[in-house]
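Excluded from the complex is one protein chain; the other protein chains are retained at their positions.
Each chain gets a letter, A, B and C, in the order it is written, and its residues are counted from 1.
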Amino acid sequence: MTIARIGFIGLGTMGGPMAANLLRKGFELSVYDVVPAAVERAVGQGARAASCPADAARGVDALITMLPDGPVVRDALFGPDGAAAALERGTLVIEMSTIAPSQSDALRRDLEAAGLRMLDAPVGRTPRHAEAGTLLVMAGGTEADVAEATPLFEAMADTIHHIGPAGHGIRLKVVNNCMAMVGMVMTAEALTLAAKAGLDRDTAVRVMSGTAAGRGQLIMNYPNKVLAGDITPDFPLRMGLKDISLALQFGAEMASPLPLAAAARELFALAPAWGREGQDCTAMLLLMEDLARVGRAPAER
Amino acid sequence: MTIARIGFIGLGTMGGPMAANLLRKGFELSVYDVVPAAVERAVGQGARAASCPADAARGVDALITMLPDGPVVRDALFGPDGAAAALERGTLVIEMSTIAPSQSDALRRDLEAAGLRMLDAPVGRTPRHAEAGTLLVMAGGTEADVAEATPLFEAMADTIHHIGPAGHGIRLKVVNNCMAMVGMVMTAEALTLAAKAGLDRDTAVRVMSGTAAGRGQLIMNYPNKVLAGDITPDFPLRMGLKDISLALQFGAEMASPLPLAAAARELFALAPAWGREGQDCTAMLLLMEDLARVGRAPAER
Amino acid sequence: MTIARIGFIGLGTMGGPMAANLLRKGFELSVYDVVPAAVERAVGQGARAASCPADAARGVDALITMLPDGPVVRDALFGPDGAAAALERGTLVIEMSTIAPSQSDALRRDLEAAGLRMLDAPVGRTPRHAEAGTLLVMAGGTEADVAEATPLFEAMADTIHHIGPAGHGIRLKVVNNCMAMVGMVMTAEALTLAAKAGLDRDTAVRVMSGTAAGRGQLIMNYPNKVLAGDITPDFPLRMGLKDISLALQFGAEMASPLPLAAAARELFALAPAWGREGQDCTAMLLLMEDLARVGRAPAER
Partner (left out) sequence: MTIARIGFIGLGTMGGPMAANLLRKGFELSVYDVVPAAVERAVGQGARAASCPADAARGVDALITMLPDGPVVRDALFGPDGAAAALERGTLVIEMSTIAPSQSDALRRDLEAAGLRMLDAPVGRTPRHAEAGTLLVMAGGTEADVAEATPLFEAMADTIHHIGPAGHGIRLKVVNNCMAMVGMVMTAEALTLAAKAGLDRDTAVRVMSGTAAGRGQLIMNYPNKVLAGDITPDFPLRMGLKDISLALQFGAEMASPLPLAAAARELFALAPAWGREGQDCTAMLLLMEDLARVGRAPAER
């Protein structure tokens, strides 16, 4: 089925430019937002203004939701004048918000109970990318549903990943953003320590931009080591413990807080208890899996 | 002054191949290690065996130390049969171990008191790079001393950074390795959560290798935002708090531990107290500087 | 006004014995729970079974809710067949669940909009205490409302605290339980380290039960020091940093994880940046207040 008419709910910092790109590519949009000015802007770009979510949903081939959190999405779909009841049976709902996976799952269950289909397809990157139509989409759902939505995604994004079955798009989005946000703090604590140590910031940034510190272990060391099944030590966990311990001592001398390094050190410290201190530092992944009992029954003790 | 004869103390996993590369490039080496087999190997490569650190130091143009920790370096230089007393006044000691900056500083003080010079020049990368002569050197010292040591560095490394004055090499090394080791855990906790969530690992790795999660904030977002003086929000700290909170909730549902994300969240949570919640996530750096009082006197309250 | 007839919603591990004690003291109860067996048990103790929350609310002088989380309380009060609509105007709703303060506040707003009154009065202690009628109540609300509810509290609790105005009961409950749960982990990490160090557990418990480690800083050192306005050092923060650093090093040698101590150390490490390293360890409170900017405007920079 080809999608021509789209209901679009949520015209915020991200949703606004996403809708604009769909309009630019020739899709017909009926749009709804709680902020009248946002609706007016979309109308100026060619959209039809809807008076409520249900109104935005009437007669469309697909519905997109791009809203701040799970309860707001639920309200837009199932609240008073909600969209779900106004959609024709079988219509595809493309849920692009970043919400809790459990909320996304519950929405899908309720949409399917109402005879509708749902894709979880949250987006990565920034408002700037939304405007340029160069977002990244992480879609979870059937091949057929993703294929059906792809022309829409292509109007908004230049990178489209079909992550897996229903729910996997939002799951990877949550994991991805978690790691990205931890990276914000990891970088901040390193550069703050550098500053307190009197190092020149530009030099520190330039040098670390060329090492695994700045370039990311996921890209630099994980692929050839633990992810390739090789945990022979390029740099063993016991040396990692030594180095991070030196840093914590240095941080304390500089009165520079290293909350992430402090938490990380306790993981390195556990390596010998699990027989891993001589393995490559990337075997930290296996240690985390040990602790979280990945692939093992909880009751097995 | 051109260095031809080198004393080299510490022929371990890193020091062994480093010495081999110096020999290959034509330097004369007298070598010492507590492990006789390591010395024999170097002798097989053309080195002269020394019977103690002092013996390794006699008559050389420069001394390199590459040892496991600060007390061992101190002992090699100032212990019984230590190298320092055997060096000619004015000789350059190139300290390449990874040790506490305070220990490095103390060694320099004592070497200078003995009429010697010291560079702190720890190395980055792995034994494999040591063998290939493609290490990374972070040198701290005067221009002249670094220039004098550069031919030696070039025999062992393909990337040589003069970080700054004395002590800055070891300081940046400690900061760099700290961040690299935190990255080990950050990656492990993200991939463990992905596994517990049932996501396909290859897909997760492939997708996140293309986002700021995998590619590193130091490279992806910091340069154009906070490091360029721009903290207008591409993605504000308040949204970062939302996303990391979603992840922690999801981690708890999956029984997957997120110790770094948990520590990071408490930093995001502080943003409003410092008036920063509307700033770009990279302003996390400014928040850390607020907390650590970078550039402010401690007593100012 | 004297309360004689009570609607009671939520007969779980805590609510069940609480209702039983009210019945024992002669109150008339109409009870509701989603689990029929729980209702039957209460009926056996003299309660009237209600068919829904609204039914439980009809004709009562006060309504008690004791439910697992905020959404469930909201549903019981404002969902289909909810209690709020069935209560007479002016009736007192005593919300005794442990829920988010923001949810509690929202419930109060909505109850007051419906012409009702609400106390937040969560309870402390365990099911055993619920059975014995020796719970602890933390009530938030007006003097008059707390006085009106006190006979009910006295049937269920032996310790009744009027914490402050509306919302303060649930707020202190959340703070209290947080600290209690952190204490669970703090104790576990200390005893685990003791075990890994080969110490006799009974001895360790006996000794630490007599020190501030086991007896609690809130009781042992805070009252006479920081809470009394005295931060002259009995034991300065710099010594605290030394001791916790020793412990972390020891934990790493024993491969015993100290996640709380690791996080705590980073706070001690910040003391010099704020000019507090020479102050008593209890000035940690002032340092936390510095970081959280207690009593200071967020934008002041």
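Quick note on the criterion: a residue touches a chain if its C-beta (ideal position, glycine included) is under 8 Å from a C-beta of that chain, and two chains touch if they have at least 3 such contacts.
Everything numeric in this text was worked out from a predicted model, so none of it was measured.
Student: With the full complex in mind, choose from B:M96, B:A262 or B:A283 the residue touching the hidden chain.
Tutor: Reading the full complex, the residue touching the unseen chain is B:A262.
Student: For the chain that's not shown, point to the residue among A:V72, A:A132 or A:A273 touching it.
Tutor: Of all options in A:V72, A:A132 or A:A273, contact with the hidden chain holds for A:A273.
Student: Among C:A113, C:M184 or C:A297, which residue is in touch with the absent chain?
Tutor: C:M184
Student: With the full complex in mind, choose from B:G46, B:G79, B:P127 or B:P272 the residue touching the hidden chain.
Tutor: Of the candidates B:G46, B:G79, B:P127 or B:P272, B:P272 is in touch with the missing chain.
Student: For chain A, which positions touch the chain that isn't shown here?
Tutor: 259, 263, 270, 272-275, 290-293, 298-301
Student: If the missing chain were put back, which residues of chain B would it touch?
Tutor: Residue positions of chain B that touch the missing chain: 241, 245, 248-249, 251-252, 255-259, 262-263, 265-273.
Student: Considering the whole complex, not just the chains shown, which residues of chain C touch the missing one?
Tutor: 69, 98-102, 124-128, 136, 138, 159, 161, 163-164, 168, 171-172, 174-201, 203-219, 221-223, 227, 234-235, 240, 242-244, 246-251, 253, 255-264, 266-268, 281-282, 284-285, 287-289, 291-295, 298
FYI, only the chains that are shown with their structure count from here on.
Student: What's the distance between the Cα centroids of chain B and chain C, rounded to whole Å?
Tutor: About 46 Å separates the centre of chain B from that of chain C.
Student: Could you work out how far the Cα centre of chain A sits from that of chain C, in whole Å?
Tutor: Here chain A and chain C have centroids separated by 34 Å.
Student: Between chain A and chain B, what distance separates the C-alpha centroids? Give it in angstrom.
Tutor: Their C-alpha centroids are separated by 31 Å.
Student: Please set out, as single numbers or ranges, the residues of chain B touching at least two other chains.
Tutor: 259, 263, 291-293, 298
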